[in-house]
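Note that one protein chain of the assembly has been removed; the remaining protein chains are unaltered in position.
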Amino acid sequence: MISPTHDAPEILDPGAHPSGVIAIEASRLEKSFGNAAVLRGLDMTVRDGEVVAIFGANGVGKSTLLRVLATLTRPDHGNISIYGSDLPKQAEVARLSIGAVLHSPMLYGDLTVKENLTFFGKMFRVPGLTERVDEMAARMGLARRLNQRVRELSHGFQKRAALARALMHRPRILLLDEAETGLDEPARLILDGVIAEHHGAGHAVVMTTHSIERGIAGSDRVFVLSGGGVALDRPSSQVTSSDVTDLYGDPSLIGPGGT
Amino acid sequence: MTALPKIRLIWLGVTAALMALTLWMIFLWVPTEINQGNIQRSLYFHVPVAWIAMVAIVLVAVASVAYLKTRDEKWDRLAVAGAETGVIFAALMLITGMVWAKPVWGVWWTGEPKLTTTLILFFIYVAYLMFRAYFPPGEQRRRLAAIIGLMGAIDTPIIYYGAQLWERAHPSAVVGSDSSIDGPIGLTWMVATLTFSVLFVYVASERYRLRKQEDEVMALRRAISLQPSRTPSSSMDNAEPISSAPAGGA
Partner (left out) sequence: MLASLGTVWTLARKDLLLELRSRDIVLAIVVFALLVITIFTFAIELTPSRSRDVGPGVLWAAVAFAGVLGLNRSFAMEAEGSTLDGLMLTPVSRELIFFGKVLGNFIFVIIAEIVIFPVFEALFNISVLQIETIVIALLASIGFSAVGTAFAAVSVRVRSREIMLPLLFLPTSVPLIMAAVESTSVVVNGGSWADFSDWLQLAIMFDVIFVIASAVLFQYVLEE
């Protein structure tokens, strides 16, 4: 599937950023919704060239954390910097380095794939836009669906289009929130390929997944969230799936609303 | 916290004493106005209350700007206190205005600029408070409410200017009845205005205190919310804004 020694990709510029540079630095993040505290003083650091898998029981705050890292949700307290740009002050710079695929595809249903990609490409001022759209469509296997409306696409193809949207501007950080959910085998292979390419180019990937085995196998590092913070932070090679499930097995650590 | 009750008690005492004095002046001391008769006495309530309704929106605006700049919850509490007091005073202004206008002008309602402005302001206060009632508590509600309060405050002078133009375009048939404002009448105005201002400060600060206590209770609930047996799972669903992310992976 995903191996760290995967060939250098042709799309992403390899070696532009030496591995080891801090991509994401988050400290003491706190976020609550109404009465429910979701993040409670969470710290994490992600470096360039790392694929990080985030696990945790339902309702523990994985999606909230990814939205916070994507600059969509502001934490109540705490600091985040993306390649040294502090949020929220320098969010506009930080957003250039972030590509995100979250639960919803974030595409206009009544626009075609091509119109969507062109629109978001323009928002990011992507150079050589027409070629870039074709290139991304080819990469995601969407070439024959470019002129179909997103609404008419199957879930799998919508996800591919969302991935294309997220990568249009060549982000250095890729955030994936359960991106593999509901994907068929060809689409899953494309996703794995994208992650491997990103990794090979020395960039950072932060993903959540409900498939623990796959997540551990496809990552360099594993975080397990629990109690509003990081309960486990270890290289993937030293983690077994029971280490992960042990941490969400304890009902006293599961937040309200968890199942 | 321990020093506060004393100040509150003193302020309450001052408010009560001033109110007693004002009522005495309005109903017993000040001579009946010649042209309008006894009904003119309602203006001693009407005018100060109108003044407070306007001051309250300024308070909402200042507190809202301060909130957006500092994100300190105390400014949000102050803005709510201002809006809640403001809506009451605006309603009182409209009622006393109508009670006075019917016998003097022969109509319940006219397009008099201050009345019109207060009526629209009343609707703005209501919208502000309804928004807060509809929206789940949290940072987002405080921030959006501050924006609404600020837009309403910016609008108020424009509404007043528009209402003045409107009155000029539609001169009402009613005869203006300006009464003199010197001597005992003027003094009663001044005392009544002072009294209602003091009352406003008292009511607004009591509302502020209550808000603060509510927030403290909320903070306590939040502190224990990660203990599953204490908080029913539905409380978090209710508390989250509809379009925001689910709190965790599906």
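Just a few scattered comments:
The letters A and B name the chains in turn, as written, and every chain counts its residues from 1.
We adopt the following convention: a residue touches a chain if its C-beta (ideal position, glycine included) is under 8 Å from a C-beta of that chain, and two chains touch if they have at least 3 such contacts.
Remember, predicted model here, so these are calculated numbers, not experimental data.
Between the chain not shown and the residues A:Ile80, A:Ala100 or A:Ala164, the one that touches is A:Ala100.
From the set B:Leu21, B:Ala91, B:Ala127 or B:Val203, the residue in touch with the chain omitted from the display is B:Ala127, counting the whole complex.
Touching the chain that is not shown, out of A:Asp110, A:Glu131 or A:Asp246: A:Asp110 (per the contact rule at the top). Looking at chain B, the residues touching the absent chain are 68, 120, 123-124, 126-127, 130-131, 134-135, 140, 143-144, 146-148, 150-152, 154-155, 158-159, 161-163, 165-166, 169, 241-244. Against the chain not displayed here, chain A makes contact via residues 67, 70-74, 88, 92-93, 95-96, 98, 100, 102-111, 115, 119-120, 122-125, 149, 165.
Heads up, the rule we're going with is that only the chains that are shown with their structure count from here on.
Chain A and chain B have Cα centroids separated by 47 Å. Considering their complex, residues 32-38, 40, 56-64, 66-67, 72-74, 76, 102-103, 177-178, 181, 208, 210, 227-228, 251-252, 254-258 of chain A touch chain B. Residues of chain B touching chain A in their complex: 136-139, 218, 221-223, 225-228, 231-233, 235-241, 244-250.
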